[in-house]
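All protein chains but one are shown in place.
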Amino acid sequence: MKRIDLFLNEREVEKVCKAMLMAGASGYSVMRHVTGMGVGGEISEAMDFSSFGANAHVIVFIEASLLEGIREAVKPLLRRYGGVGFVSAAEAF
Amino acid sequence: MKRIDLFLNEREVEKVCKAMLMAGASGYSVMRHVTGMGVGGEISEAMDFSSFGANAHVIVFIEASLLEGIREAVKPLLRRYGGVGFVSAAEAF
Amino acid sequence: MKRIDLFLNEREVEKVCKAMLMAGASGYSVMRHVTGMGVGGEISEAMDFSSFGANAHVIVFIEASLLEGIREAVKPLLRRYGGVGFVSAAEAF
Amino acid sequence: MQTSLVLQNLLSAPVLFFFLGVLAAVLNSDLEIPSPLPKLFSLYLLLAIGFSGGVELAHSGLGRLVLLTIGAAVLMSLLVPITSFLVLRTRLDSYNAAAVAASYGSISAVTFITAQSFLNVLKVPFDGYMVAALALMESPAIVIGVVLARLSAGVLDKNPDRGEDRLDNEEGRGLRWGELLREAFLNGSIFLLIGSLVIGYLVAAFSPAGVEKMEPFTEQLFYGALCFFLLDMGLIAAQRLQELRKAGAFLIGFAVLAPLLHALVGLGIARLLGMNQGDALLFMVLCASASYIAVPAAMRMTVPQANPSLYISTSLGVTFPFNVVVGIPVYMALVLRFIPAS
Amino acid sequence: MQTSLVLQNLLSAPVLFFFLGVLAAVLNSDLEIPSPLPKLFSLYLLLAIGFSGGVELAHSGLGRLVLLTIGAAVLMSLLVPITSFLVLRTRLDSYNAAAVAASYGSISAVTFITAQSFLNVLKVPFDGYMVAALALMESPAIVIGVVLARLSAGVLDKNPDRGEDRLDNEEGRGLRWGELLREAFLNGSIFLLIGSLVIGYLVAAFSPAGVEKMEPFTEQLFYGALCFFLLDMGLIAAQRLQELRKAGAFLIGFAVLAPLLHALVGLGIARLLGMNQGDALLFMVLCASASYIAVPAAMRMTVPQANPSLYISTSLGVTFPFNVVVGIPVYMALVLRFIPAS
Partner (left out) sequence: MQTSLVLQNLLSAPVLFFFLGVLAAVLNSDLEIPSPLPKLFSLYLLLAIGFSGGVELAHSGLGRLVLLTIGAAVLMSLLVPITSFLVLRTRLDSYNAAAVAASYGSISAVTFITAQSFLNVLKVPFDGYMVAALALMESPAIVIGVVLARLSAGVLDKNPDRGEDRLDNEEGRGLRWGELLREAFLNGSIFLLIGSLVIGYLVAAFSPAGVEKMEPFTEQLFYGALCFFLLDMGLIAAQRLQELRKAGAFLIGFAVLAPLLHALVGLGIARLLGMNQGDALLFMVLCASASYIAVPAAMRMTVPQANPSLYISTSLGVTFPFNVVVGIPVYMALVLRFIPAS
């Protein structure tokens, strides 16, 4: 299996998760209120009072065969709105 | 070392963590307020006002030798209440 | 690439993240409100009303070559204030 | 008369904020009341109605009518789940039937509060001890629900087909009374409600100056906080309703007809016991409403085999809005028709 | 006169709490108002001003001056982004210029509220329907901002250089009107403000008893909650100001001069329409203030090419403190000079 970790703005999470389900993922987990630093600068929770939002951390475990399809579905969204992704190996518990 | 990632309802976290300590884990970390999707459908934070709860993400790093014992202790709880787990390789920092 | 997972008290996160940037990390992500158990005992959110704080989970993806430098920058802080770290393999998404 | 009551209810601030929430969800606005703010309002409302109810219980004392009313309420919280279970069992498995049934035996504090606000606007008086009835209807419904689930699924428990399930072998056989009673009586919201009721009683009885000092918090703020919370309830109920479409017509029908039927039984009891008009409405609302706070949380722990989206969506997605929007004024029309003004 | 007004403003509780927040950030205190508490206060303030504004709109009715004022406000929310865009485009790319411009066409509810408090202290009356103007200035500014960004960057859209961008190919061409209108009209804070305004209107018109019951929540608590929120705003504004240093003198200059200029235009319109002194101040503040709630959230979704730290930092790090601390009393001095007392 593969594990994908995505970090992106909270407001785009819904779009990304929908795209992943369409691409065959059977589940996912989302942690909001993630702060951090990336090429887009520092992201804090300070603007949370507006609906601007901090980052979310999306974790998806998938069969390795799905990786390519999910990458194709998600990458354009990360390019458009910002955000990064990483892959690592995993197995069922 | 091994890294275990568990996703399960917040309300069962205490039970699972206790079971893991009994099985020899020396520590664990818990993130609550996790939303997600699985065979049990979509889990949101909307029912948080009741004590219904969203998911929790439990992370445990253990010596590989403990994996079997922890699996035996935790799997029945996941079967009973729902939840999933994944394992991957890790090493001390 | 390498993935580093750190668990430490929320109040030291800023110091640790600064140290990692100095050591060459290009980004990081922080999840606060993490509870857990370690050699320092159980950490809950109960003291959050003071500014005592729970744990934070810091995730950093780096080129493998940076690992040593980051370890040198971060380890003393973990020794001083408590906290643990783990490393695993990863690749870009 | 009935139309004007419905309109009067529809144009009250709490119901309008509820609609605003529903509208936000339907139009897919990003309006959100992030966790744990809804919990703040939910805790606040429980504390406030508990405390006020306790204060009024201290003033009214525990007379015959008080005890009879409370007794009738507890009785309803035992009977409703049983009859509901029998109906639901025709279409659902025993776990789901029991979990939904337990919800309907229990109550919705927010529906109750909205009914109180409605009575306040109509200037119809009611007794504070109705809160005691409210507080005592949650635990029995939970216990009955779990017992029904276990009895009805009993055969399964005796011939466990999942041999490797260590948990079931070790601690899982039959009823786990400890866990059940903990969920039924120590569930956070039940505990806070009953605790605040007792505190209100004690403070009113022994240090009445404290009652006055609590008032800005528990009384004056109450209406606004209710509106705020109903905004969130509207958001959630609308989401739930969308989910319920999957559950099918049977459950939706149940979720509309059950409150009507239970309200009628409540009306009969209210008339029998000679309650005044305000109390009669509140009693009907207690019977008609279904729990989406204490019971779901308890069912998740004690009947994990049941599907939460079924029992939460029926009570929160259908019965709750039905009662708040249509039920309360309709029940009031019935009260005005069948309960003599005192 | 002008100095005493500035001092009077500086020594008011809301501005002092704002300074306390700024001081905490500057001195690097660990004072923090953790998320989502600021959101609680932000939602509360929107709900409260919306409701109160609606109540007063019901009392005043929709007369000629009301409609003219609202019309003028909407006009300003369309013109200000266009003129601002032309200025900003000299130094910024079209995405960033459009996003900043949209902020200045829109409003800052907290600045508006602070101005109301200031008028209250001076005992200068103003009309509740100014809230309606406030509520209607957000959406047009957002729409214009996005249209400007698209028109100005149009060539780029027609010759997409990122061929592999599936999203742009499938749904990304030109304006996404659905998403835009959703952001412009269904943005949570706009929706709550307008919704509460309508509810206030309906309740005042049809169940006036509800208005009184809301008062402890929406009126009495308001001043304290504003102070609490401004403490947080001070913390955030100070952080933003530090970030803005990177953005350079041009934007900082714009963030100070634009509000002054827009306030003067607002003064002219106020005089033309014959507004009273209180309304004139509020109108100037609407023109002078810039959005850091609805617009940034909308821009992030609809103009993701723009850099959020530019448009948030100018409006929140410079224009907001400038208006709250210096602007309001200065505008008031102008009002007292140029608008006849009624």
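For this structure, a couple of remarks:
Going by the order they are written in, the chains are A, B, C, D and E; count residues from 1 in each one.
Heads up, the rule we're going with is that a residue touches a chain if its C-beta (ideal position, glycine included) is under 8 Å from a C-beta of that chain, and two chains touch if they have at least 3 such contacts.
All of these numbers come straight from a predicted model, not from anything done at the bench.
Only one of D:40, D:149 or D:269 touches the chain withheld from this view, namely D:40.
Listed here are the chain C residues that touch the chain not shown: 9, 11, 33, 41, 44-54, 72, 76-77, 79-82.
Take chain E: the residues that touch the chain left off the picture are 7-8, 11-13, 16-17, 20, 23-24, 27-37, 40, 117, 120-121, 216, 220-221, 223-225, 227-228, 231.
The missing chain lies against chain D, touching residues 35-36, 39-40, 43-44, 47, 51, 182, 186-189, 191-192, 195-196, 199, 202-203, 206-207, 209-210, 213-214, 216-218, 220-221, 297.
By our rule, only the chains that are shown with their structure count from here on.
Interface of chain B with chain C: the two copies contact each other largely through different residue positions, with under half of all numbers used appearing on both sides.
It takes 120 degrees of rotation, in steps of 5, to superpose the Cα atoms of chain D onto those of chain E. Among the other chains, the CA centroid farthest from that of chain D is the one of C. Chain A and chain B have centres, each the mean of its CA atoms, that are 20 Å apart.
Among the residues of chain C, those touching two or more other chains are numbered 31, 33, 88-89. Counting partners per residue, chain E has 34-36, 39, 187-189, 297 as the residues that reach two or more other chains.
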